[in-house]
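Excluded from the complex is one protein chain; the other protein chains are retained at their positions.
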Amino acid sequence: MTSQSTYVKTEIVGTSDVSISEAINNAIGTASHSLRNLDWFEVIEVRGSIRDGKASSYQVTLKLGLRYDAKA
Amino acid sequence: MTSQSTYVKTEIVGTSDVSISEAINNAIGTASHSLRNLDWFEVIEVRGSIRDGKASSYQVTLKLGLRYDAKA
Amino acid sequence: MTSQSTYVKTEIVGTSDVSISEAINNAIGTASHSLRNLDWFEVIEVRGSIRDGKASSYQVTLKLGLRYDAKA
Amino acid sequence: MTSQSTYVKTEIVGTSDVSISEAINNAIGTASHSLRNLDWFEVIEVRGSIRDGKASSYQVTLKLGLRYDAKA
Amino acid sequence: MTSQSTYVKTEIVGTSDVSISEAINNAIGTASHSLRNLDWFEVIEVRGSIRDGKASSYQVTLKLGLRYDAKA
Amino acid sequence: MTSQSTYVKTEIVGTSDVSISEAINNAIGTASHSLRNLDWFEVIEVRGSIRDGKASSYQVTLKLGLRYDAKA
Amino acid sequence: MTSQSTYVKTEIVGTSDVSISEAINNAIGTASHSLRNLDWFEVIEVRGSIRDGKASSYQVTLKLGLRYDAKA
Amino acid sequence: MTSQSTYVKTEIVGTSDVSISEAINNAIGTASHSLRNLDWFEVIEVRGSIRDGKASSYQVTLKLGLRYDAKA
Amino acid sequence: MTSQSTYVKTEIVGTSDVSISEAINNAIGTASHSLRNLDWFEVIEVRGSIRDGKASSYQVTLKLGLRYDAKA
Amino acid sequence: MTSQSTYVKTEIVGTSDVSISEAINNAIGTASHSLRNLDWFEVIEVRGSIRDGKASSYQVTLKLGLRYDAKA
Amino acid sequence: MTSQSTYVKTEIVGTSDVSISEAINNAIGTASHSLRNLDWFEVIEVRGSIRDGKASSYQVTLKLGLRYDAKA
Partner (left out) sequence: MTSQSTYVKTEIVGTSDVSISEAINNAIGTASHSLRNLDWFEVIEVRGSIRDGKASSYQVTLKLGLRYDAKA
């Protein structure tokens, strides 16, 4: 086995009352409190709830890719 | 049969010259004129038309979930 | 155009605290109050909520097929 | 909310003993009796029944797109 | 960044010799020993093994959604 | 070529008026009359017919995996 | 185990130099020489070869559904 | 690297007011004006527009496979 | 062969440090330097890279549809 | 019905302790003992088992295409 | 709840400059430093980077299945 990098993908749902982008950044920001080496994200699903005839919250499912640290 | 809630999902395409979010809200706003109890949305597809080298309109296909009112 | 049958497929979510089957039958039972000629169903998705370490409700998304009655 | 168009997509199954095209046109023709503003179709699935070693009927599932008329 | 909730989705396979429902509840019950705040599940796949001409075990793959606790 | 095992997957639809599980077991039971070495199943699709406002029959499409016996 | 019907689905590719329909019927016709009780078909894929700037042959992949005869 | 053949797949949409087949052949015919060595096609999507209660145009998305000519 | 329009679909990835919309418009803007007759886009995938606990770049994969000009 | 060729596709899982290629060839080799006219294969899935921190066996699911011999 | 086994599936990306197999084994080898009871893998995606006209690295996304140890 060589010393090549390994990555883990973890699935996470960010939410925001404001926008899709803020939901993405809320998910990444929260995950970065406990996960090191976050490297990339992939948007899997966008949905949300409706109140008073408009989108009242956005829920964005992401996969986060992070460099795996075998020593941890 | 118990008194559990039932929901209907209906597929709708909102459009906007401005942004993906406005296309989502246009679809929900228009639907809420004739559909009661709209509860959630799921983004199915994002596409649009091109004019003069940029996106000139966004077309967002949603599924809308609404509480089913059997008495209606 | 011949007199061949036409069918409509409508997407619906049934719920039950008890079982997947009851969620299916709740959806069909509720739909049959306002839709005539229900003919078949297809299970699209099974999900649910969790409370106290077990499934506390089942939410089953179905497509219902019904014979289209052009005179209606 | 701007005055942008909104569209609804509805799923329908047309049948014909003769051909795929006739099944498509039977579905559209029947739907146009009760739905206004039909705009486009998308073929989702083609299947059929078999009798005496050949296709005896075609069943074509379509999504129909129609302009949503909020005043209706 | 606002204080919106974030959720994690984790994939788990429950098994049971008895039924699909028991496999779902076995997965949730086992996961709840080490994961807090389990909120919802989604059924991804149902399979099983065969012995003596019948299903001898059910293996149900779920995604579990849990509220993310950044302080943990 | 080594003596590694080979498996065949065959697609089958079981039916039952009673439940999804019985439809699975009916498919496996019937297949075991003519197929030896049935090893596992995967549920591909669940659908059914509707009568009198409830599910009147379940049709479950399975893939069956069986050990391939080259001498047969 | 009740006496409910069981069905087998088998995947087959029909070809024709003339049309998609003829490719479907060639597949069904050929299969009916050795398979009894053919009941329905589902179109899985349509492709073909090109010669001299036009489609020179159609290859249609179908699933054929047939009633399973345990006594056979 | 051996002298094995390489192929390119290009996605194209043919249209016709008459039939699905003509839309396929229009796409291939037009492409053959500027692309050499067209070898096969795969149907990806069939859709169309509706006028006066029937299909008024067919739009068929194809992938075209062509032998890659590195010297070109 | 009639004179019906033909379209080509080409897959392209736009990037932006700012937003999903800007990534879409960067892709379209760059493509319009060398491709004429761009007509529509479809969003295929949204992903990006992460730095310092937030999205540092958006990568949006699009399909671009353009009218095919056989004389070119 | 013309004399066009018909093909059958059958799903098979080959295994090998050594490599993905050997698993493919084991499946084809075993199938060729009882199936004539094998023409092509398509890889559907690659999985395997793990022992002592490395892949200890490869399981490759293939579809095999074979020319159908109606006289057989 | 019975004492049936439960499994967790985790998504991981192995890399190698040499081959797909080595990328698979690098992922499993690295994961086995911190995860016990690794049981099986499923290949989800194979991609890589290109340098000097050939594949310069392989990136293989796997799901790893491991027996869940509730006492851990």
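Every chain is named by a letter (A, B, C, D, E, F, G, H, I, J and K) in the order it is written, and numbering of its residues begins at 1.
The rule is simple: a residue touches a chain if its C-beta (ideal position, glycine included) is under 8 Å from a C-beta of that chain, and two chains touch if they have at least 3 such contacts.
Fair warning: this is a prediction, and the values are worked out from it, not measured in the lab.
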item: In chain I, positions touching the absent partner; value: 10-18, 22-23, 25-27, 29-31, 33-34, 57, 61
item: Residue ranges of chain K at the interface with the undisplayed chain; value: 19-20, 45-50, 53-55
item: Chain J residues that touch the omitted chain in the full complex; value: 20-21, 24-25, 28-29, 32, 38-43, 64
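In this text, only the chains that are shown with their structure count from here on.
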item: Farthest-lying chain, centroid of Cα atoms versus that of chain H; value: E
item: Maximum centroid distance from chain B, chain identifier (CA atoms); value: J
item: Chain F on chain H, rotation in degrees - Cα superposition, rounded to nearest 5; value: 120
item: Rounded Å distance between chain C and chain E, as computed from the means of their C-alpha atoms; value: 24
item: Approximate Å spacing (C-alpha centroids) for the pair chain E, chain G; value: 38
item: Where chain B touches two or more other chains, by residue; value: 10-11, 20, 25, 29
item: Touching pairs among all chains present in the structure; value: A-B, A-E, A-I, A-K, B-C, B-D, B-I, C-D, C-E, C-F, D-G, D-H, E-F, E-K, F-G, F-J, G-H, G-J, H-I, J-K
